[in-house]
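Have a look at the structure below, then the notes.
As you look at this complex, bear in mind that one protein chain is not there, while each of the others sits in place.
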Amino acid sequence: MLLGTIVYAIINSVILIMMSIGFNLTFGISGISNFAYGALYIFSAFSTYMLLQMVGLPYPVAALVSIVLTAAIGALMYRFILMRVRGQVLSEVIATFGIGLAILEFFRYLGFVGVEYALPVFIDDSFMIGEVYVDAQRLIIVASSVVLVGLLWLFVHYTSVGLAFRGIAQDERTALTFGMDSDWIATLSVSLGAALAAIAATVIIPLGTISVSQGYDVLINALAVSIIGGLGSTGGVIVASLVVGFAQRFTDTYIGSHWTMIVSLAAILLVLVIKPSGLYGKQKELEERI
Amino acid sequence: MSETPLLEVKGLTKSFGGVQAVNGISFTLNKGDLLGIIGPNGSGKTTTVNLISGFVKATSGRVIFKGRDITNMPPYKIVRLGIARTFQMVKPFYQLPAFKNMIIPLYSPRVKALAGGKYGDRDAVALDLLEEVGFERDNQVAYKAASVLPQGYLKRLELAKAISLQPDIMILDELFSGLSLAEVASIVPIIEKLLLEGKTIIMIEHRLKELFRIASRVIVLNFGEKIADGVAKEVMESDEVKKAYLGSEE
Partner (left out) sequence: MKKRKERIDRGIKVRSEDIFALSSWREMLYFAAPRVIPVAVFILLPLVLGDYWQRVYLSVAVFALLAISWDILSQSGMISLGQALFFGMGAYCSGVLNHYFGISPFLTIPIAAVVGGAICTVMLLPVLRLRGVYFSMVTLIIPLMLERVIEATKIFGGTEGLSGLDVLPSKWLEMYILVAAMIAALFGFRRMMTSDYGLVLTGIKDNDRSVMNAGINIYWFKIQALFIASAVGAFAGAMMTHVYRFVGMPVFALDYSILPIAAVMVGGPGSFAGAVLGAFILVPLSEALRALGGLRIVFYGVFLVVFVVGMPEGIFHFIARKYSQFERWAEVDK
């Protein structure tokens, strides 16, 4: 039982990492908090579903097209809406939140509710880890998240666009003097965040069904993990996901499933009390921002 | 030397990441002094001031004010004890008239305490203080929105905000930067008057000529370390200071 709990806690943590890494990356690079993140996740899932069921594309193609489409929506969102209110936190928050709300509720209005809205698993098989059954999809999630985090790390550290990301993240004004196009980088950052949401949806959704309320759940999880880990810190996301993932799974097993949400809430409040900027937060409280 | 100093800084150190912005600076300040802090850009002058006023937390070292350890106190408490400062980058509330900008410092608990528990008419006090720093009452400058005022007036506003707190020590961070000679010349008498009133002042300054006219003592920083301390003329004769300002000779 303990081994099973640990295995599923790891999987749960990895799912949290997948759900929140895009949100955190966008914030880390351009300082934009994309509250439409959960909506983009669900958009990608429904888009794959429609391409698969109504257009009849092969599964991998449908998934790929959806990811590209979601990334494009992220880019358009920045170009046509966020760019106009850039730098005003209030407006950015409300605009992205409004977009997310409109997307999610539109799907609900169109009647996309029910168990038939689901995506097939990639490989219908399961394995034994010790004495624990784990299905192939969950292993795929773990594998793809390891690959994804690795690729992101390489991308940010070794490509020119990645280096530009880091430049902008560290000091936007200095980066501007070196001829970096801040708007272009911000577009990419929102777009990349959206693509990561779509990738997460592609691998995670086959575990269950697609539902609008999941859009809000993904946003809540992404926010919770980012608050605990520290906004804009990828290391923080990973650590916070592990903390929350393990805490949730262990309370689920040993205390009762209805306590998991309380544990997450308590974790957030506790971290905020002890270290408000999160475990690995780059945002200093007040000092050094003079 | 029997007199205890008003402010005592002991081995103040701050490192940002691996960089030592301020490294073991010590000095004392007696009542009525005007201490100039000079040094090349990036020598740690502003960080030193930020450490004293609590806006930046020290890595090590101590700041003692009136015999009380104020190291790493939050800024608002330090202000209440009697150290007020100005900022190099003035950021007034642009949409408000100049005299309304004075309301916030005049709302300070320190002002209330010094006035014996009541605030009085803040608008009137604000206008008086502004007149003191050169907002001519006749042409109604004090009623103009801060957004339309020239830099000279904004710097005076910043100075007036510090004066309004009736501090024991005033820290003026590059008050003269960005001002014309005439503007500087009109502010110098205000500072001289403050000294006559018994205020203690620390000035960070690049305008050495004007500073040396009024400073009783100068310390020179370079790469976060104090390299000279003394009367203005003597300090500038020192080889090390010349080297810091003119670049190394290797």
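Order of writing sets the labels: A and B. Residues in every chain begin at 1.
Keep in mind that, in the parts below, a contact is a pair of C-beta atoms (placed from the backbone, for glycine too) under 8 Å apart; a residue touches a chain by one contact, two chains touch by 3 or more.
Only a predicted model underlies this, so the values are computations on that prediction, with no experimental measurement involved.
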Out of A:Leu231, A:Ala247 or A:Leu279, which touches the unshown chain?
A:Leu231
Which of B:Ala84, B:Ile169, B:Val220 or B:Val241 touches the missing chain? It is B:Ala84
If the hidden chain were put back, which of A:Tyr109, A:Phe127 or A:Tyr254 would touch it?
A:Tyr109
Contact residues on chain A toward the hidden chain run 27, 33, 35, 81, 84-85, 89-91, 93-95, 97-103, 105-106, 108-109, 216, 219-220, 223-224, 226-227, 231, 257-262, 264-265, 268-269, 272-273, 276-277, 283, 285-286, 290
Contacts of chain B with the absent chain, listed as residue ranges:
53, 55, 74-77, 79-80, 84-85, 87, 91-93, 96, 100, 103-105, 107-110, 122, 161, 165
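Assume only the chains that are shown with their structure count from here on.
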How many Å are there between the centre of chain A and the centre of chain B, using C-alpha atoms for each centre?
47
